[in-house]
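All protein chains but one are shown in place.
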Amino acid sequence: MPKPIHYADASAEVRAVFDDIKATRGVPDVNNFWKYLAHDPVTLARTWESVKQVMTPGALDARTKEMIYLAVSVTNGCEYCIASHGAAARKAGMSEAMFGELMAVVGMANETNSLANGYRVPVDAAFEW
Amino acid sequence: MPKPIHYADASAEVRAVFDDIKATRGVPDVNNFWKYLAHDPVTLARTWESVKQVMTPGALDARTKEMIYLAVSVTNGCEYCIASHGAAARKAGMSEAMFGELMAVVGMANETNSLANGYRVPVDAAFEW
Amino acid sequence: MPKPIHYADASAEVRAVFDDIKATRGVPDVNNFWKYLAHDPVTLARTWESVKQVMTPGALDARTKEMIYLAVSVTNGCEYCIASHGAAARKAGMSEAMFGELMAVVGMANETNSLANGYRVPVDAAFEW
Amino acid sequence: MPKPIHYADASAEVRAVFDDIKATRGVPDVNNFWKYLAHDPVTLARTWESVKQVMTPGALDARTKEMIYLAVSVTNGCEYCIASHGAAARKAGMSEAMFGELMAVVGMANETNSLANGYRVPVDAAFEW
Amino acid sequence: MPKPIHYADASAEVRAVFDDIKATRGVPDVNNFWKYLAHDPVTLARTWESVKQVMTPGALDARTKEMIYLAVSVTNGCEYCIASHGAAARKAGMSEAMFGELMAVVGMANETNSLANGYRVPVDAAFEW
Partner (left out) sequence: MPKPIHYADASAEVRAVFDDIKATRGVPDVNNFWKYLAHDPVTLARTWESVKQVMTPGALDARTKEMIYLAVSVTNGCEYCIASHGAAARKAGMSEAMFGELMAVVGMANETNSLANGYRVPVDAAFEW
């Protein structure tokens, strides 16, 4: 399987992306996700540009965006993403109390999603505006 | 398949839950989800008590909670839940600009979740505190 | 998209499978699932042979097997499968009270699955025998 | 990430839930799931009350309920839940032959769920009663 | 819920993306997916640029890429995506025989994925190179 590509071994193209990640986030090194994506410099560059655009605060602040990212990752059971975005959300200000409430909502949503599907509940006319 | 149970046809036990939902939410009738769950009064009562507890504002405000609920529902592709919690999130203050950013984050999270899985990226030591 | 292939229009190869389904289940016609799979006679035959083998009562009775099938279908949110295996489970003896309890378990399992993932709970040594 | 909270370090509120789990199940200690949920005593208490209510034998016996729980967990690929509910189902009487048949049904359901989706099979009128 | 934004009602920013989609694909109008994404011009533009880059033939030809897209959409049970990428794959040369074999592989993969998870099969050393 692919191995991580470290900065010292990276091409100029990959280093340029790594440099931008480090500068944007103020971190000394990129995390493993980017070191693996580096096997495909085109996907690496596109994914980083997309993440940077999507995660920049706008109508939603950075913390809310990271919590939404985490909620999706938990629902998908993606261990790497739960760990990395759990860390990112905490860095963006998510307290442990907020994490607990986020998890409670995620758990409840997964439960009621399956209840709605299993009972084959039709969408209310009031929700179709 | 199960059919909705309307207030007029509901048992006293079910009516008590319906009444509490209507009073808590300030709505004239409950939405279809509850009318279908009414086939199982025990699950109806437990689910409502859980939803009420989980969705009450705490460390997270109501709008953030509804947006997390929506993000999970979109990830699971639960049409009923997308419609109902999309409506609830808007009622709680989610603007269309916020919805757009929420969807952008949800889409990006689903993409990078699959990238992290496919490249089998190991969790960074820095995320294991 | 593919359209259903009805008995009158089916090849001898497809008719042979349809005949076996009808005889095994004691039904006058096959349901839509088989009429669509008929576009690929090899997959049709293999799937029917597999379903027949898997769903025959053994250590588990027919009703339990259909309820497990339904639980998976609800979790996946597959509407066709929820409808068809909901009907099959009821035909095999699942009462509405049993359906209600099945749904309560399915909902709880989906909730706690996401809680276990989100809290990154490690497997207890006691479960590794 | 969160660490387990052991009985010795737990608050009175958490200990009360742990005590009830131990008494109800007749076990000397709670499993990791509860030790992690203990970070959020409200979710801990609610989840335990829900699990206790849902898993109590009723129209379905304990073994069938645990097997349904396991089928959902396998479908979601939740490793912790597969291990813990695999153990619970065996404790409730699931033999290895039953486990084999359960897995065969779960596998077949996941296969035919995707076939029904991919062929876009419409629900038969006969299933809409 | 959001409604489609048609060319006649679109902003100059959205029209520019629509024009590029139509020119690139040689179609008289864009499909619904883009008309809904048009509510968020930033996501619209980014998604189109990403799709264009990713789906351009490279080491893999267009037909193979569309079939992979379809396989993912079937696995996720996304009806819109199954319909749209089913059409796109056929336009790119997927025959009905190829579709049948694709579906057989997708079904089998979903089945064995759940079997591997349920039996908790550890990765072979031979696969870790």
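First chain written, first letter: the chains are A, B, C, D and E, and each begins at residue 1.
The rule we apply is simple: a residue touches a chain if its C-beta (ideal position, glycine included) is under 8 Å from a C-beta of that chain, and two chains touch if they have at least 3 such contacts.
As the structure is a prediction and not an experimental result, all values here were calculated from the model.
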item	value
Left-out chain, listing which of the shown chains it touches	A, B, C, D, E
Where the unshown chain meets chain D, residue by residue	77, 83, 86, 96, 100-101, 103-104, 107
Positions on chain C contacted by the hidden chain, ascending	1, 42, 46, 50, 53-54, 127-129
Touching residues on chain B - with respect to the absent chain	70, 74-75, 77, 79, 82-83, 103, 106-108, 110-115, 117-120
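Just so we're on the same page, only the chains that are shown with their structure count from here on.
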item	value
Contact-richer chain pair [B-D vs C-E]	C-E
Same vs different contact residues, chain C with chain D, by half of numbers used	same
Residue list for chain A, restricted to those that touch at least two other chains	1, 50, 54, 75, 77, 79, 83, 86, 100-101, 103-104, 106-108, 110-113, 115, 117, 119-120, 127-129
Chain contact graph, described as a line, ring, star, complete graph or other shape	complete
